[in-house]
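For this depiction, one protein chain was excluded, whereas all remaining protein chains were kept in their positions.
Here is subunit A:
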Amino acid sequence: MVKQRGGRVGTAVHAVCGPGATRGDVVEGVHRIAILGSGPAGLSAAAHAAARGVSHILLEKSDHLSDTIFRYQRGKHIMATPSQLVVRADVSFEPGKRETILDTWSSEAAKHKVNVRYHAEVKSITGAKGDFSIALSDGSVVRAETIVLAIGTQGNPNLMSCEGGGLSHVQYQLDDPAEYVDEHICVVGGGDAGIENALGLIADRAQGNTVTLVNRGADFARAKEANAKALLAAQEAGHITLLTTAETTLIEPGWITVDTPEGATRFRCDRVIARLGSAPPRKFVESIGLEFTSAAREAFPKLSPTFESTVPGIYVIGALAGYPLIKHCINQGYDVVEYIGGAVDLKPADEPILEARLKGLPGNRSVAQWLEFLRQEIEILRGLSPLQMREFLLDSDVRAYQSGDVIFKRNSVGSSVFGIASGSVEVEVGGGRKRMTVTIPRGSIVGEVGLISGRPRGATVRAAEPSILLEIPRMAALRLMASVKEARDTVNRITTERQLLQMFGSGLTPDDLTDVLETAEIRQVKTGEAIIREGEDGYDIFVVRSGSMVVEKQIGGKPVFLSYLPAGSYVGEMALIDGGRRSATVQAAIRSEVVRLDGDRFRALLRRKPELEEKLRADMADRRKVNGYIEEQKGKFGDVVDMYSAVADFLVEQGIGEATDVLLIDETLCIGCDNCEKACADVHDGLSRLDREAGRTYAHLHVPTSCRHCEHPYCMTDCPPNAIHRGPDGEVFIDETCIGCGNCQRNCPYDVIRMDSRPPKKPDLISWLLFGVGPGPGEPDKAWRAKHKPKGAEPPKVAIKCDMCIGKAGGPACVRACPTGAAIRVSPEEFLTVKRMNRGE
């Protein structure tokens, strides 16, 4: 591919200015097609042009074909995704080693007699359809009737933006991992490139590299599944350190500082390999006159369904068109030559798949019309190119609903998002007499809560009129949000608006919030970082979107824990309503996301909506009462308050801040009988999901190794069969479709998931009590299991974890089985309150 390093190509170019601007010494006649870049897309186009006998020229900047693939790590295995897509082209492509694939392409290019010109670096393009002049850096000019831009995006990598990102040991490319020996290397970026580089660096343990991979997200949604798995396996084996939901904050010679959910960490680092993706070489492309879909850095050129750009005669295919996958590139090479040759009814290779998917839907649209229709109508899809839209639809489903049809039911399990392409839907909110419906119009989305936490559906949604909805699976939606900024922004805006409406109630409508939301800002808050500091000025309102906050106040020179704010609450109303300085410090208990609402605009909203002000005043009075009570107690019984505060801090440190329901053991009552573990095993096929003795303890309050049912479950982030769900009461559970891959076990930071197979059935309790038959209550020991193994294959090992005894009326068996009342299950927002202090605990 033609490399566009740092916009070098684009520097001397001007917009299209008629034919013959720069002639130089023209050496050739006019080609029918000039193809820029010999990567999979360009090579495929050239091969097809050659096969069809169309006069063409393939311009390649380097001295070999397909520079991007050429520059892949030596011996790298190249995958062929998406697997459901068929390749239709004159070059073949099978998954395999880099070398094999490059050899195949070279021989196929020779076979088809492709007209390649190496060392052809393009400086500028002038002219118009029918007679373009392509000026090369050696001074010569190539003329062509049409141009196919297949230059990819690799020449324009996204750069490290943190302090020290410009240092010389920060690189954006890794040619041969075998070059590096005994180095501390930090790979930044959890996409395929970053993962493959990291795995390459540790492939030969004898090289002695210490490799750390820093990923901004919690999961590796952008990477191919096989890559993500290999990476997690390497971590399991202890060959690599992974820092997820982490961000690099500082690079110094020999050191790097990374911010993680547990706080900032600084470690040795001799080399930083940043693989943060790349953006189209915009300057060059725009200089030719092409328009982009938006001003965002990640935006792609505007294209017609035939790949033609806004400049007639110039076509864009491959990664520059928004398609980084080799299979797509190869197909597009074939297609674009067909289009240039005048094909009007050429169906893309994936057309039959999409046709089948869209069959039977009302509206009588062609696939292309469907794609355009969905993209235009559904807001979050607007940033996609028609070609990205095509791939997107391969993952999604379009459904038609009649008026009154149920789209999903409250409490049903499901984590997909629905985009409303036509019609509208009604969401049933509240229950019983207070039941009412809220209409969500065309263009918006519904079901977005599943995106974040995988919680079951919070409400029943029906079609309000005949409607067409696009169902987007969770992973596809996450990928969309990760790769298209507009989609991310839109989802964020919609979720924020809905959260505010739900939280404040008070008869607010979306229109009331327009003004406030205009300046609303989503902010990431690190563990321990304060969003409000006691004594400072300011009256903005903060809404906790994810994570949780603790409120502390300095009393008698010590910070005293006042209250706990879970996701879905707001803070900052005191200074807003009463004026004055902030009365307490609010800091993140765990890495969180907050929405900052401008104080002035919020005041204006309160003036317009007195009901809202009333609600805020009532909430404020409650909070004042609690704070006042604690301050008063502190005056009288300092020790009690100190203890209360210290225990709260301990629990927050143990990650209770991201828990929804956690098992605690009051060790002043625990007699160590392990009845909790036995009961757990007995209600769950003989396998206990908790380890009572293990875990941290503070002031006789013990946090055993047992699931906390996190607000944003780590285990759920990468479950291939999507077997982990949230039950109606918030329980995170694994269903029977588990394939035993162990991803969830590796992802859980609290070590509460184990892999095991179901033990044989035990004899009943009475025969044990009276005749001593069987191992008795609780988990059978290994010897008994081995002896009573059923004949035939052993049942497979699957992931098991606490499901809070889902579906059992009595609630969790661990708590029910505790003879002394030591075992309690608590949700942090209820446990971390002053109620505890009253009991002097």
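Everything that follows uses one rule, which is that contacts are C-beta pairs under 8 Å (C-beta built on N, C-alpha and C of every residue); 3 or more make two chains touch, one makes a residue touch a chain; residues count from 1.
As a convention for this text, contacts and distances are computed from a predicted model.
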item	value
"Ferric reductase like transmembrane component", "Tripartite tricarboxylate transporter substrate binding protein", "TIGR02186 family protein" or "cytochrome-c oxidase" - which is the UniProt name of the missing chain	"Ferric reductase like transmembrane component"
Hidden partner chain, touching residue among A:G341, A:G528, A:G730 or A:P763	A:G730
Options A:R365, A:R533, A:H700 or A:R758, residue touching the unrepresented chain	A:H700
Subunit A, residues in touch with the chain not shown (by the definition above)	661, 666-672, 675, 678-679, 682-683, 691, 693-697, 700, 702, 728-731, 765, 769, 776-777, 804-805, 808-813, 815-822, 824-827, 830-831, 835, 839, 841
